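Complex shown without one protein chain; remaining protein chains in place.
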């Protein structure tokens, strides 16, 4: 039960959101989703973000700072499964709503800390990687050489996406190399160039985010192999969609961060209305290829395919 | 050379400093010091540690700007903002710490701040050949035993360094050369060489200001002695009119000037 | 004191160094130098710049380890690996650069490396009160005009620093005190004070090794003079048997020992 | 010219009370106290701008958040006092966290695992010390190298994945508190007090300052500069290891990611605390206040809802301003 939930059910939640680093367009879209929806629905919302993708304690500190204020609903996108658990403990203890988006909170850790999460909204990063894997297996002949470029070595999201990709491709293609490019476009370019030297027959690249995907596209262009090499990445940022349209990226797995943020705010509203949330809300993911790139761009940042939003009915809209 | 008193109207006066004061925070290093130097003479400046000798020298050579007081060179008032201005006005100085740069070669140190260049417009390059041969000549002319001008100062012994610093100051034909304790750390042979240089400078009409704690040296080389105490020049004496005991008494304040 | 030659079997011999060599890369600073010191005497060590005096001092005080050669103190061979070992063997040194730490106070510098502590086991804390009063006493006993022992060395003038360094070396009752050019940068008054300290040390039976470029001082204070040239001690003289001219000749090599 | 100027008393070195007063009116007074002054200024500004800033809850949150940085600032302060710098400090913390996590998942139990974590960090410290003291490698480069090495080792050992650590002791560490002060900050303060006593009341501390002041003079006085240097880098690493435990407790997992911001912030805290990078001048309270200042800055900016983009700008400006103040410090 939310602290701010009024008897008449018309109470508005006061939303605090803590998300990952804003140095990545993905999370900026998420912020826009939160702020845009909050504004449209007349809800007050504050968004704070970690300094960068490695700033686990900084993110926890920010959450702790906000926890002391009179917010009724906390939307959190933790950098890792556990880094916000301790900071959330007092929030949970005060009976405030916790909505977990994007990166799931580690279930065991949450249990140990006696933490109840109202709902989880998000895309399975593993599933997103899987979609990319399925695409690659179809796009290149069986047994082709494939390379993977991940984010900062040791990053959780990157690992999940890569695991999903690997599981999907199985033994249908040969993963010849896995390199880290720190989420950076320039470094991905260098790595991809090097990999193409070492493995001239490489037929496809998978990148753990769009920025690196665009770097690989550039490397492929420089090598004059545009069209010969399939490049897939995950995120669905505007630049990436444009590149898909222009024939650079072969495909991107759009995760609709805007929708994720928007759903987070709506979930808070549902709780404030005194209604119960489903424990798991899946936000859409979709593979965008050249065919649907135009639609995706025109709908951006909203999902380009209709999806079943369970919260719409709960909110009575 | 035979007159025993100096007068302010002396035509031979090349440099005179009047009422120079200089403070560093709460430390009053100079409290109105006045000295003068005459053409073709060696003028000595003596005084206890911390009396302000080096600070006065630094004012004369443009490293510090005096808080008050005036400096006159060849009859015209000067006001140095940088060491370069002092150099251009004809004041060369051998600082107490020599002011050599260890990682540069002898010739680079020689010409530091007045390098010769070739070319024109923005394309001016160092004329190292000319500078090397000129430096060689300047050191050679002083007949001091130094290694090739291309070797780094770091490889030079203390005596050799002192020689380079002195040759540098002496080699530009400047009318005024100041030497701050040039022989403090030197051995007998090196000291004798430096004294030779000072005599030769004097003979060629240069006014030399010599700071030294060695009274024998002072009385042997100089014609005029200024005694400093607590930031002022408490006494001026012609060298022929004084002796070591009087100088000690003046320095310690046992005797008023 | 009236004997004019030293002999190896002398019972008064407190320190003797035999055939010390020391090289830094290709620089052979010492090439087999041998000197000795006697109880209650001031032994002087002279020589030109770079002759190896300071290097020899550093070998005797444990800063350098000689490449070859032996050092005997009170009849027993010693081999110092660190300055601490030399100190414990009774050798105190005033280094040419004073070895004071500017950011520490006078009493902290005084007791550096031999601090007094209170408490027991792992809980030993500095006994600053005891150290302060002892330092005050040691400085006061030498009757040198120094500021409170709690002031930082950075605030001291050159002469005051020299006084602290000398008082520190003199204050521990060590039988051997080495002073490397203790008056090089000092004025008349300060020099007189330091010479007083040296005489007092000598009177209390301490063997003092004095390095100096000032022959008057050397002949005035010392009983034995060692002359170094190019890394060896080329001659030893009783002070009463020699004079400035001979020393100059020995230093320059004009006269073989 | 032959007339005598009467010599004034030779009080060149004496400072009168009037001088002291004038100094205080000058900037050097502010410079010595950049951290406390800055902290008070920030507290005033933020408590005017945000009513939540000075609530007990927020103060408690700030103190807990500051604990790790306080410990790292104390560690860095020891190194900087000797004139060195420890660029590997945050990588060492990461490495210690991974060692702790691995030992714990290996079933060693909390206390033994904590020991493994601290020892793991200590190894990096000893390598730093040996490289710098015996290897005569510049501090900057040696710790830059071990930064890379420790990062690599943390990744290799953990296989690049976070290691969840769920232990009641760890939970206790995060949630326990005395009054409004959480255990992490209490630990940090205890470390600060011990560090202060060691620095200013023991022989070792005096030797640290002496080596920083002048290595040559310290050696000539019978100290072993090498031993002091090795000890200092070891202390820095051990404290980083202790900080690693707090880090794991806070985020609930040992993660191989490097926290570069901790490195730069630990140095900034020390400098804000009035310690000069040239060494020789020890301070412990200053760096701790510097760490609190940086934490309060980030906390206040978050409370005010200042965008993430403006936060580095604000931190940079504060560092530069504080440094401009510190330059008026008396030597």
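Just so it is clear, A, B, C and D label the chains in written order, and each chain counts residues from 1 on its own.
The rule we apply is simple: a contact is a pair of C-beta atoms (placed from the backbone, for glycine too) under 8 Å apart; a residue touches a chain by one contact, two chains touch by 3 or more.
The structure displayed is predicted, hence computed values, not measured ones.
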- Query: Among D:144, D:166 or D:198, which residue is in contact with the omitted chain in the full complex?
  - Reply: D:144
- Task: Would you indicate which residue among B:21, B:43 or B:95 is in contact with the undisplayed chain?
- Result: B:95
- Task: Identify the residues of subunit B touching the omitted chain, counting contacts across the whole complex.
- Result: 61, 63, 82-84, 87, 93, 95, 97-104, 108, 112-115, 117, 124-126, 147, 154-157, 160
- Message: If the hidden chain were put back, which residues of subunit D would touch it?
- Response: 131, 135-138, 140-142, 144-153, 155-156, 159-160, 260, 264, 267-268, 271, 276-277, 308-317, 319-320, 323-324, 326-327
- Item | Where the unshown chain meets subunit A, residue by residue | 22-23, 25, 28, 52, 150, 153-154, 176-180, 182-187, 189-191, 193-195, 197-198, 200, 211, 214-215, 218, 222, 239, 242
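The working rule: only the chains that are shown with their structure count from here on.
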- Approximate Å spacing (C-alpha centroids) for the pair subunit C, subunit D: 41
- Quick one: report the Å distance separating subunit A from subunit D, using the average Cα coordinate of each chain. 35
- Note on the structure: Listed in rising order, subunit B residues that touch 2 or more other chains are 50
- Residues of subunit D that touch two or more other chains sit at 12-13
